[in-house]
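Only one protein chain is missing from this complex, and each of the others stays in its spot.
Letters are used for the chains, namely A and B, taken in the order the chains are written, and counting of residues starts over at 1 for each.
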Amino acid sequence: MKVDRRSFLSFILGGAAGTALSPLPWKLTDDFSIWSQNWPWTPVPQKGEISYVNSACTLCPGGCGISVKKVDERVIKIEGLKGHPVNDGGLCILGLAGAQLLYGATRIQTPIKKVNGRWQKLSWKEAITELAARLKELRAKGSAHTVACVAGSDRGTVPELFSRFLAVYGSPNFFRTPSIWDSYELALYLTQGTRSMAGFDIENADFILSFGSGLIEGWGSPGYMFRAKGLLRKNGGRMDQIESRLSKTAAKSDHWIAINPGTEGALALGLAYVIIKEGLYNQNFIDQYTTGFSDRKKRVIDGFPPEIVSKMTGISTGTIVALAKDFARARKPLAICGQGQGHLPGNLQEFLAVHTLNALVGNINQPGGVWAVPEPDYIDWPELEMDGVASEGLQQTRIDGAGSYRYPNARYLLHRLPQVVNASDESPVQVLFVVDANPVYSLQDTASVKKAFEKIPFVVSFSSYMNETTALADLVLPNHVFLERYEDVPVAYGFPKPIIGLARPAIEPLYNTRYVGDVVIQLAKELGHAIGAAFPWADYATCLEETLSDNWDTLVEEGYVVDAEFNGTDLADAFETDSAKFEFNNNEIRTLAGYNPVKAEGDEASYPLLLVPYDTMRLASGYVGSPPFLVKALEDTILTGSQVLVEVNPATAKQLGLSEGKTANLTTPKGAARVKVHLSNGIMPGVVAIPRGLGHTAYDKFLAGKGVNYNQLSSPVEDPASGHDAAWGIRAKLSRA
Amino acid sequence: MENAKKFGMVIDLDKCTGCGACMVACMAENNIPFRADNTDKMLSISWMHVYKLNNRKLFPDYEECYLPRPCQHCEGHGGHSPCVSVCPATATDYDMDTGIVSQIYPRCFGCRYCMAACPYHVRQFNWWDPLWPDGMEKMLNPSVSVRMRGVVEKCSFCIQRYQQAKDRAYMEGRREIAEDEYQTACTQACPAGAIVFGDLNNPEHAVHQLAQPDPARHGHSKNPRAFRLLERLGTNTKIYYLSSREWVRKAGDNYLEGEFKSKAHS
Partner (left out) sequence: MDSALIPKGVKRCPAWQFIMWIGANGAVLTWGVFALLLVYFKGLNQTNMNNAYGFALWIWADLAVIALGGGAFFTGFLRYIVGKDELKNIINYAVLIGFICYSSALMILGFDIGQPLRGWFIFWHANVHSMLTEVAFCLTAYFGVLAIEYAPLVFENRMIKKVPFFHNLSHNMHEIMAVFAATGAFLSFFHQGSLGGVPGVLFGRPFGFREGVLVWPWTFFLFTWSAAAAGPCFTILITKITEAVTRKKLVKDNVIDLLAKISGWMLFFYIIAKIGDTLYWANVTAPSKGSTFMDFYTSSSGSAYGLWILFAEIGVCGVLPALILIIPKLRKTQATLWLAVILAVIGLCLNRWVMVLQVLAIPVLTFESWFTYFPSWQEIATTILPVAYGVIMISTSYRYLPIFPQERELNPIDEPAAPPEVAESEPEPTDAGPEPELSPAES
């Protein structure tokens, strides 16, 4: 066939038309479209059976109930447990992001030990045998007391297993990480004679006077405080915040009263002055249930007239008087204290002063008041049989001196541990266990803590994550994360009723991790003799179930047991002091009843500003590192790129020649850091505020290297009254970079 | 369409604590990706964003307020939402039956016209491939598809929960779902109980009672504590905010001098 131009063209055109009419282009187009929607690197979540596991969150001592949503064997989300007495379906930002901790990239997947500075995997059996050998050796040398343990809590089966282990092994050196609850415990003990926890019936109060407590920023049980604050509001209650910075709590209060940081106790006493002077106190309560009032009255009247208090606090006398009157005249006034989320124990005198305000208005063990919530009593294990080494070891004074002549009232003084270790030629701690704590990050004066940890010959971490402390450890025995394990949750800080929760595994452990409880039991068995005998359980699960015997079924079914009827003890029997009354004064209080503000470290001439840390719900600042969702949700006025922003009053910034977003050098007696400046009228002139929870050196790219750790810039200041760390800030200098 | 629903929210700013739980609840529910650096909020995706407002006064008269902002699910007039009408590829839609402004990710080709149209910065673009660190993709919710690079996404009022609730009701032989059967993830998570969600058309629902929408004035609230964002633009949004503070209510819209009239008597 001759192909002329005409037939060629017809062929081309006909072909084109034919193709266009055939299904081919449409099919290709469709395929193309689908292909463009199915990039192989975009994950496709598998469908499956949806189920929920009710459990408890252990990411903070808040004690929230959670409902873990699963698709087949995947945990996809954590939601709040509806009807739970603490959080009733709501959940904090950290709890919501909990699944990211389960699947997080920095989980430790198997036991590891450090050999010549490098991590090496080992089996559980090897790890426990090795550790046991070391402990046996120490014990044989008569150095049993050089074994110490730092735990995030001293309540519940896991901490109790550790302290039991230490006791029967022969060491008094069990430490709990510091918090305001050290001071609250002590204030309650001194005035009421009970070893109990402070609980606050926020929802039934009608006036919350907060001395810097981050009521909605993680103070106490965040889950409860959020809900209770909402209920307080709903009932028309008032909330006033006394703080040098407009925290979120201050912003959500009826009044924000800016105060010179570190003088809160003076204000409490100044309010007491007005209340006493004006006769606004609860005469009935004072007469019937208290002693030492007249002595207290004299001290207050002599020492804290509004004029003096006004000078100290920077608050006008008018405000002090009006506030005192409003407080005393409220139906259910409730004063609370402890800075921010409560990471630092604080000034005992301040706690006594604030607690005394509640006593003046008679709001103790009352609805809408402060309750002495008894410590959980379900742990009732067989009496310990001590051998000679153990008895001898327990005779030794604690390394931190707690309970000694110098610090008679303190139970744990963890902040002193690095000081003592660094001051000794040979470390007084030879083996250190760290469980549910990250002291290398969370204790003040990080450099000195680090130095001490490096000096301690053998640090054992039970962390599930490669955090700062674990990075310095010699042996890591990783625990299951909270979604993989059983654990009792014995307390919800600040919750006004006794409550026990139960964390239950929502998922089989992902890695070769192990219950710390099991590790302690196995370690004890490996050591044998009296030590092994002290742990009669086959494993942790048996121990837990036996320990919770009465409550076990309810806990498994409901996830919690609450003494809903708890309304304290009859006031007549509530106080276990010698006088069986609330004691405004007694031998111990006599030395504490005044008020000496704790000074921030550093001299004013070189460091004209005050640096104070602040807490935000959007950062985890305890032993849990913030998961990626939290950092993502962080405001850009806190972090930009990897630089933290510090808050400065525009007037202060102007004097320093700084403006919004400018980089500056922040220097304290303890260290220096590069920061950016964020101007805010929500902070007192002369004060610089920095968020807690940043500046991690460990963890992954979502957290590490972002911002500055406040603890790196600060240092502990010892409270002369208790020995606790009472620092609230540190002097600082800010200059243009 | 007499039975048409109009899902909406009332967010009580007096209750909101700015904690951010709603943001994370949404991220977890809706498979929102995260990156090593998410500090540039204009490059980062968060269907819920909590704004920090202030009264523009000096210390110590300075005040702050937090304002959570999901998609406002604008109805405009007659379903003419700012963003829906502009999308050239019909990749977003106003559902007359639910009032939900939906987004069809596989159809969106990323022209971003809808972003320009939305004055609330609700619409966000996938500038990067959504990548999950190894293992973390296990927590993805299979009820919500993962979006790809180059498309726009936004708050859906957790539409998958609506579908699931409808499915459940259907299986149980019911035609209607109850108020508590369809609740968004942020509403459920808010520890302060600041968010209320439901059908604005249903007088039984708490949102209706709080929002008190006036049908004669395009849903303008009769509640003196309530306001909507940029109501004057005619976006006719379905998120109502409550505040007892006048400066907060005023911050919800633009006003000429002396134009703002406080409705509250407090």
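The rule is simple: a residue touches a chain if its C-beta (ideal position, glycine included) is under 8 Å from a C-beta of that chain, and two chains touch if they have at least 3 such contacts.
Computed from a predicted model, the values in this text were never measured in an experiment.
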Contact with the hidden chain (one of B:P68, B:P213 or B:G252): B:G252
Selected from B:C22, B:V101, B:I159 or B:L229 as touching the chain missing from the view: B:L229
Contacting the left-out chain in the complete assembly, out of B:A21, B:M48 or B:V151: B:V151
Residue numbers in chain B that touch the chain omitted from display: 40-43, 51-54, 67, 74, 76, 82-83, 85-91, 107-113, 115-121, 123-129, 148-152, 229-230, 232-235, 251-256, 259
Residues of chain A in contact with the chain not shown: 5, 29, 32-33, 35-36
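FYI, only the chains that are shown with their structure count from here on.
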Chain B-facing residues of chain A, complex: 33, 37, 39, 41-48, 71, 74-80, 87, 89-93, 96-97, 99-100, 102-105, 216, 222-223, 226-227, 229-230, 233, 246, 248, 251-252, 256, 258, 617-618, 628-637, 639-642, 649-651, 680-685, 700-702
Contact set on chain B toward chain A in their complex: 14-15, 17-21, 23-25, 27-29, 31, 34-41, 44, 46, 50, 52, 54, 57-60, 62-66, 106, 129-142, 146-149, 188-194
